[in-house]
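One structure coming up, written as C-alpha cells, with questions to follow.
Of the protein chains in this complex, all but one are displayed in their positions.
Think of it as A, B, C, D, E, F and G in the order they're written, each chain with its own count starting at 1.
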Amino acid sequence: EIATVDLDRAERCGFPEVIFGTGKSAETVIEIAGRLLAHDQHVLATRIEAEKAKQVLERLSDARYNPVARTIRIDANPRGPEVGHVAVITAGTSDLPVAEEARETLAWMGVRATMVHDVGVAGPHRLPERLAEFRDTDAIVVVAGMEGALPSVVGGYVPCPVFAVPTSVGYGANLGGLSALLAMLNSCASNVAVVNIDAGFKAGYLAGLVATRRGTV
Amino acid sequence: EIATVDLDRAERCGFPEVIFGTGKSAETVIEIAGRLLAHDQHVLATRIEAEKAKQVLERLSDARYNPVARTIRIDANPRGPEVGHVAVITAGTSDLPVAEEARETLAWMGVRATMVHDVGVAGPHRLPERLAEFRDTDAIVVVAGMEGALPSVVGGYVPCPVFAVPTSVGYGANLGGLSALLAMLNSCASNVAVVNIDAGFKAGYLAGLVATRRGTV
Amino acid sequence: EIATVDLDRAERCGFPEVIFGTGKSAETVIEIAGRLLAHDQHVLATRIEAEKAKQVLERLSDARYNPVARTIRIDANPRGPEVGHVAVITAGTSDLPVAEEARETLAWMGVRATMVHDVGVAGPHRLPERLAEFRDTDAIVVVAGMEGALPSVVGGYVPCPVFAVPTSVGYGANLGGLSALLAMLNSCASNVAVVNIDAGFKAGYLAGLVATRRGTV
Amino acid sequence: EIATVDLDRAERCGFPEVIFGTGKSAETVIEIAGRLLAHDQHVLATRIEAEKAKQVLERLSDARYNPVARTIRIDANPRGPEVGHVAVITAGTSDLPVAEEARETLAWMGVRATMVHDVGVAGPHRLPERLAEFRDTDAIVVVAGMEGALPSVVGGYVPCPVFAVPTSVGYGANLGGLSALLAMLNSCASNVAVVNIDAGFKAGYLAGLVATRRGTV
Amino acid sequence: EIATVDLDRAERCGFPEVIFGTGKSAETVIEIAGRLLAHDQHVLATRIEAEKAKQVLERLSDARYNPVARTIRIDANPRGPEVGHVAVITAGTSDLPVAEEARETLAWMGVRATMVHDVGVAGPHRLPERLAEFRDTDAIVVVAGMEGALPSVVGGYVPCPVFAVPTSVGYGANLGGLSALLAMLNSCASNVAVVNIDAGFKAGYLAGLVATRRGTV
Amino acid sequence: EIATVDLDRAERCGFPEVIFGTGKSAETVIEIAGRLLAHDQHVLATRIEAEKAKQVLERLSDARYNPVARTIRIDANPRGPEVGHVAVITAGTSDLPVAEEARETLAWMGVRATMVHDVGVAGPHRLPERLAEFRDTDAIVVVAGMEGALPSVVGGYVPCPVFAVPTSVGYGANLGGLSALLAMLNSCASNVAVVNIDAGFKAGYLAGLVATRRGTV
Amino acid sequence: EIATVDLDRAERCGFPEVIFGTGKSAETVIEIAGRLLAHDQHVLATRIEAEKAKQVLERLSDARYNPVARTIRIDANPRGPEVGHVAVITAGTSDLPVAEEARETLAWMGVRATMVHDVGVAGPHRLPERLAEFRDTDAIVVVAGMEGALPSVVGGYVPCPVFAVPTSVGYGANLGGLSALLAMLNSCASNVAVVNIDAGFKAGYLAGLVATRRGTV
Partner (left out) sequence: EIATVDLDRAERCGFPEVIFGTGKSAETVIEIAGRLLAHDQHVLATRIEAEKAKQVLERLSDARYNPVARTIRIDANPRGPEVGHVAVITAGTSDLPVAEEARETLAWMGVRATMVHDVGVAGPHRLPERLAEFRDTDAIVVVAGMEGALPSVVGGYVPCPVFAVPTSVGYGANLGGLSALLAMLNSCASNVAVVNIDAGFKAGYLAGLVATRRGTV
C-alpha cells in the first residue's frame, strides 16, 4: 500500500486532503479521488498535466479540468452559495496560470473570488484605479514574478492579510522565482505573508481559510 | 526632513505605522512616536536595543520596554478588553525573543495571546499534549529555528492559518535561518504561510489581523 | 583500460564495489558485473535506465531489474536467510523510487526490510499509529522531500540511528532537494545522519552496515 | 611604490580618479589627494571612517568631511555654478547614508541634487505627491533596501534613466542587500539600471554623467 | 480581460510599453500590438520564438522579425532621421543575439547604433584599435559572458555611461550568467551600470534614453 | 515556563536529552541539569562558553568542564566499564575542538574512544600507518575542514559506518564549512554519512549509538 | 564582421587561439579554422557536437574528430617529436570525456601524455600502485567529480603543479560540479591550482605550458 490517505483531515483542518499530482500516475489519482468521494469529500487535484487529466476524466465523469490552472475538481455533493470574498491580483499577464490555481482552490473551498489582472508597478496608476474591487475583501492573493514588488504596494492600501505568491516568470537573475520570493519576504508592508514559488494553491487556501472564518472577535 | 511618517496608515490598513528601530537614533524614535501619539495612535517600536530604549524611556514616561522582545509600546489612550485569540508556539527555548516580539505586537493590536513553549519535534509527544490550548484559536504563530519542522506539524492539527517564523537559532548549515525558512516554504501542510527570518513582529501582525476581523462569511 | 575495478573492496569494507550506472554504457556495466561475478561477489548496479537495463538483461540472464528503483541485482551464489532489521519510511507517495533503491540495497546486503509509506507530518497521527513496525529495528532509513521534517520526528521516537535521505520531490523553493537536505542537517534530533539528495542507495547501505554488525559491546 | 595614480583619467573619462578609502591608511589617502590637487583635480574620497577623516583633515585644511556619507571632498580651485539636475530618492530613513554618498558625488561633479526621503511603497501615496520634484530631472538615483521595490515604481513615472542602489538595510532574508539587488535587476520598468549594494557613489556618478552631457541629439 | 495595456506609458516615460513575449500566445501579442498601433505607438516585442513570430507576421504584414535578436518591430508611422549615437560592443561571437536585441531596441527608439564585435580581453589589443568608433558616443552597451571583464575596460576609456549586459555564454562556474553579472556589479570603473542577464533590451533602452536626451546642462 | 524538558527521552531513545547551551543562561542550564539529575540521568551540555561554565561549576560541584570541547558533563551515578569502540580521526590540528566534543559525547554514553590526529590527505602516508588503531572499531567519526576529503579515504579502508563532520576550518571558498559539507555529502565511499558543520556532538552520538547496540543479527 | 580572430596570439602567448565551439555555426568554425591554417597555425576546436563535426569534416578533410572529447584538430604542417610529459588522472570512469579533452589539447601542443584512469579515493590503494607512471611528470591534470578529493591526494605525492578539473559527474548536492570545484579550491595540498568545471581544455593547456617551458632556473 503506497498511499495513506488522510481521510480525517477535513475533520481536523476544515478541508480535505488535496491531491498533489506530480509523480502520481492517473491510476493513483483516480484511486485517491475515489476514496475521498466515498467519504463525501470534495476533490481538488493540482499539478495535473493535460494528458494525465484526460485519463482521469475518462474514468471520473464529474471531474472538471482547468488546463491553465492544471487542476481537477470533483464535487462530492451539491454546494450552497459562496461565502467570503478574496481578490486575486496579478502583476503581469504571464502570471495567469498561478492565479488560476488560486481561483480553483477558492472555488473548491466555496469562496467568492475577484480577479484583477496585469496591474504591475511599472504602470503604477493601474492598481489604485481598481482599488474598489479589492479594498473590502477578507484576504488578498497577489501573484507576481520578476522583482515581486506588487504585494508590498497592495499591502499598503488594504487592512486585510495579503498572501504573496512569487512566480517563476522572468529570466536571468530571477533565479526561477527566488528573487521575487526574497523580495516578498522582505516586504516593508506589515500584512504580507509569503508562500512557495508558483504555489497558487497554497495562497488560495490560506486566503480561503481567512474568508471562511467568522472569527472569535 | 528625513522621515515621512505615514499617519494615514491606520485609516487605510487598520493599524498605525510601526517604528523599525534599526539605524534610527533615539531622537528620531522619540520624534516619530510623538507624532503618532499626537494623532491618537498607539505606538509600537521594534528592534530597540537596551541602551537606546533607556534614552527613549527617559523622555517618554509612559513607554514600556520589553528587553527580551526588544520592543517599546506606548498607548495613546485607554484600551478596551482584548479581542480574538492567537497562540504563539516555540520549538525551543532559544526561540523566545522572537516569540516575545510577536506577543508584544498582539498586545499592541489588542489581541489575546497564549504562549506554548519548547514543544519541538524531537520530543514529539509534547505538542499533542497541549492541543487544547491552541486548537480553537483564530490564527497561530509558530516560531522555530534549526530544521523548522514545527509549523508543518502544528498545521496538521488545526483549521486556522499558521504563520511560520524561521529563527536564526542553530549553527553551521542553518545558514543564519535560511534552512528553516526554506523548510517552512516547502511545508506539506496547506495552511502554512511564511514571514522573514526572526520576524516575530510580522507573524504577530498577520495573526492579529485575522483575529480582529469579523469576516464577511 | 578505463575501469580499475576495486575487487578487494569486499575484503576491506565488507561488501563489494557497487556499479554507478550514470554515464556508463551497457557494455561497461556488463563487463564490470562479469568481473565481480567471476570473483564470487554479488552485483548491485544503480541508476540504470530501462533501455540500458534491457541490454544488460539480454546478456546476463540472472539479472533482475527493479524499474521503480532503477537497479539491477545479480546473485553470485545462493544466499542464506536474511539478517538484521531495517525500516524504510517515506513522507509521501512520490518518494517511492528513492525508498525502493534503499530496499534493493538492503536485499543485496541480505538484510530484512520493512516499508512504511506516506506518513508525512501534515497528517501527524499516521506515524505513531505504525510505531510498532519500526521501534525495534537496528536502523531506520527515512525518505522525505519538501520540508524534510519526517526524520526528526522519527528520530524522536526511536533509540537507533536514523539515516535521512532528502528527495528532490517538490517545486520552487525546494531547490531540487537542497531545502530538505538543509533541514535534515539541522535536525534537533540527536540520532539523525544525512546522505546526498535522492541517495537511497547510501542510506540503505549505511543502515545495512549497522544491521549486519554484531558490535563489540 | 604601491599606488599608480591614474592622473590621465579626467582626460579620458571626464572626471578624475576617486579615492576608495577602504584598506588605505590616512597617509596613503593624503598622498594621493596631494597628487590629484597638484594636477588641479577636485578630490573625492569615499568610505573614510571618522577616525581616519580626522587625521586627513589635520593635514589638508580645505578638506570637508560628511560623517553620514563618510566622504571627504577637496576642491582644487573655485567652482562655477551647478549644472544639470538629479533627484536622489530613498525608500526609508535608514537608507540615508547611501543617499548622502550619492549627493556628495554629485556635488563633486558640480551637479544640482534634489533629495526626496522616506517615500517607500508601503505608504504608496507618498511618492506621487512629490512627483513635481523629480519628474523633469536628467536622471534619478533611487536608494532602497528590504524588497527594493521603489526603483520600479519611480521608473514607471519618469522618462529619464533610473540608477537603482540596493542597500543592506533589513535583516534575515535580505541577505545583506542581495534580495534588493536581485529585485532591482528584475525590474519590469525598462529604464532601471543597477549598481552594487550600498554603492551610492556609483549611482551618483552615473546620474551625474548623464546630467552633465549635452548629448548629440 | 487578462491584459491591462499601459497606453499612457509613452506620455509618462517617453516610449511606449514593450511586449514581453515569454508566456504570451501569438494571439495575445497580436492583440496588444494592435492596440498600440491604434494609438499611433511604434511596436517592439521581445523574446519571440521563430514559430510564434511566423504566426504574428501572417497577421501583421508590416512586422519585421529579427531571428537572431528574436524581436518583432512594427512602425506606427514613418520615422524621421536617427538621433544620438550608441555603441554596442561584444566580448565574443556567441554574445551576438543579446547585442542584436539591444540594436533592435535602439532602432525602435530611433537611435543610431555602431556595432563592435568580438573584442574580449584575452586579445587585449583588439579593443583600443577600435577606440575611434566608440569614444564619442552618448552611451555604450557592453555585452559579455564568461568573466564579464569587458565593461570595466571599456569604462576605463570613455567619458559616457556604460550599460553592461552579462550573458549566459560559458559553462560550469559561469552559473548561467551570474558570474559575469557579479563581476560587472563589482566593476572598478565608476561609469558602469548593470542590467539583468541577457537583457539586451534593457541596456539598449537605457543607452537610448541617454542618447535621446538633450539634457538640462 | 519556558522549558519543557523531555524527561522521557532516555526511555524512548536510549539516552537523555542533551542541553544545547547556545542562548541559554547559566541559570537555565543549571535548572535543566538539576531536573535531569533528579531523574537519575547523566548530564551533557554542549556549546558552553568558559564564562558561563564557571557559573555552572560554582553551583554544581560535580560538573566537569572541557574548555576545548566547550562541554560540561555531570554523572548522575557511578558508571560501569566502557563498552564498544569508536575512533575519532582529524584531518588537521585545528579540527581538535570538534573532535573533543565528539569524545566527550562518547564518554557521556560510556563508549571507549581512540583519537587519531592530523592525518589529512596532503600527507597521504599518515593515515594507512595508523590503520591498526581504527580498522576494527564499531564506527568512526572523521572530522575535517577545508576540502573535507578525509572521510572518503577512511571509508575506503573500513567495514563500519563513518560519520563525517565538516568543520568551519579554512578561509575564503571554504564558505564557513559548506565546502567540506558538500564534499562529504558527495563522497564516493558508500559508508559515509554526514552531520552538520562543527557538529562533533551529533557524530559522536551516532557513532556511540552504533557502538552500544548488540544488533539483531 | 562578427569574429575578430586573434591571429597574433601564437606570437604573444606561445599557442594560437582555440575555437570555442558552443554557439558557433559549422560555417563559422570552418571560416576561423581556415584563417588560422592560412597563417600556419595548428587548429584546435572544443565543444563540437557530433552533427556539427560532421559538417566541418566534410569541408576540411584533414580534420580529426574525437567524439568522446568532442574536439577537432587540424595540423597546419608536419610536427616534430613530442616534448615534455604530463599525466592525466581520473577519479572515475565517468570523468573520461573531460580527460580526453585535456589529452587532445596536449596533443595539439605537442606534449606527451600518460593516462591513469579510475583511481579515486574510495579504493585508496589504487593510486599509490601507479605512482611510477606520474611521479616524474612536468605537471599533472587531475579530473574528478563528486567530492573532488583526488587532486589533494595526488598533490601529496608529487613535486610538480597539479591542475585540478572538477567535473559535473554526480547528482544532488554535487550542484553540477560546484561541490567538487569548492573542494579543490580548498585543497590542503600546496600545489593544486583549479580551473572551471569540466574545463579539460584549460587544465591540459596549463599543464602543457609548464611542460613546454625550459624555465630560467
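We take it that a contact is a pair of C-beta atoms (placed from the backbone, for glycine too) under 8 Å apart; a residue touches a chain by one contact, two chains touch by 3 or more.
Because the structure is predicted, anything quoted here is derived from the model rather than measured.
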Given E:A180, E:A193 or E:A207, the residue that touches the chain left out of view is E:A180
Please pick, from D:E104, D:E147 or D:D198, the residue that touches the omitted chain in the full complex.
D:D198
Tell me, which residues in chain D touch the chain that this view leaves out?
1-4, 6, 8-9, 17, 20, 22-24, 28, 47, 166, 168, 176-178, 181, 196-199
Residues from chain E at the interface with the omitted partner, ascending:
91-92, 120-124, 128, 145-149, 152-153, 155-157, 170, 172-175, 178-180, 182-190
On chain F, what residues meet the omitted chain?
92-94, 96, 117-119, 122-123, 125-126, 169, 171-174
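In this section, only the chains that are shown with their structure count from here on.
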With contacts counted as defined, which of the two, B-D or C-F, has more C-beta pairs across the interface?
C-F
Distance from chain F to chain E - Cα centre to Cα centre, in angstrom
57
Report the inter-chain centroid distance for chain B and chain C in whole angstrom, where each centroid is the mean of the CA atoms.
42
Need the CA-centroid distance for the pair chain B / chain F, whole Å please.
36
Multi-partner residues of chain A (each touching 2 or more other chains):
9, 92, 122-123, 155-157, 172-174, 178, 181, 185-186, 190, 196
Linking chains that touch, what shape results: line, ring, star, complete or other?
other
